[in-house]
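All protein chains of the complex are present and in place, except for one that has been dropped.
== chain A ==
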Amino acid sequence: MIHLEQFQVIRDGKSICEVQHLDIAAGERIAILGVNGAGKTTLLRALAGLESGYRGQLRIECPLASRTYVHQQPLLFRGTVRSNVAYGLKSMSAFHWLGKLGLAELAERDANTLSGGERRRVALARALATGPKLLLLDEPLAELDEMAAGLVSETLHDLADTTIVTVSPTPLPDGFPVDRQIELTHNEGKKSAAGR
């Protein structure tokens, strides 16, 4: 589904993300780990179609309309939690996704009064409501307590046909859906991969 070859993003004359070779199959759940500044977010943004200035080959067999990216610091639109989740709704109902992520009682709350962890879950519910074929998650468990992290992992587990690419600076906890884990390293221009 995704193929990268000699992929490089250069900004201000400096390489900020390099991947020699990476293939991700449809339906695969992959975790990309790496230290801060390794280029994880840049890679995810490129997969989402948000980075145009890159070199090398990037081929994604998934239309832009079926890819959804959740920012490291998600932004919620003005309005209620429900209106946010309903924004790009294509799959199930807003309440279905809010319920899955333990947010049903927050449906009518002003989205900008939520805590960091709640905002993250609302952003994920909003992304899932679009019924993505490719889900790109930037540190989805940051700021989440154990229970919320469990709900997120469980919800992602249930997505049978969705390819999930997750980036994180630290290994993801047991229970989070990961078929394969790779590490992105900085400056050396190489990516090493290790199964899990």
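Methods note: a residue touches a chain if its C-beta (ideal position, glycine included) is under 8 Å from a C-beta of that chain, and two chains touch if they have at least 3 such contacts; residues count from 1.
The rule is simple: contacts and distances are computed from a predicted model.
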(request) For the chain that's not shown, choose its UniProt protein name out of "Catalase-related peroxidase", "Sulfate transport system permease protein CysW", "Chemotaxis phosphatase CheX-like domain-containing protein" or "Multisubunit sodium/proton antiporter, MrpG subunit". (result) "Sulfate transport system permease protein CysW"
(request) Consider the whole complex, including the chain that is not shown, and state which of A:L50, A:A107, A:A142 or A:L159 touches that chain. (result) A:L50
(request) Could you tell which one of A:F7, A:Y54, A:Y69 or A:W97 touches the chain left off the display? (result) A:Y69
(message) Need a quick check: the contact residues on chain A for the chain that isn't drawn.
(response) 48-50, 64-69, 71, 73-75, 77-78, 87-88, 90, 110, 113, 126-127, 130, 136
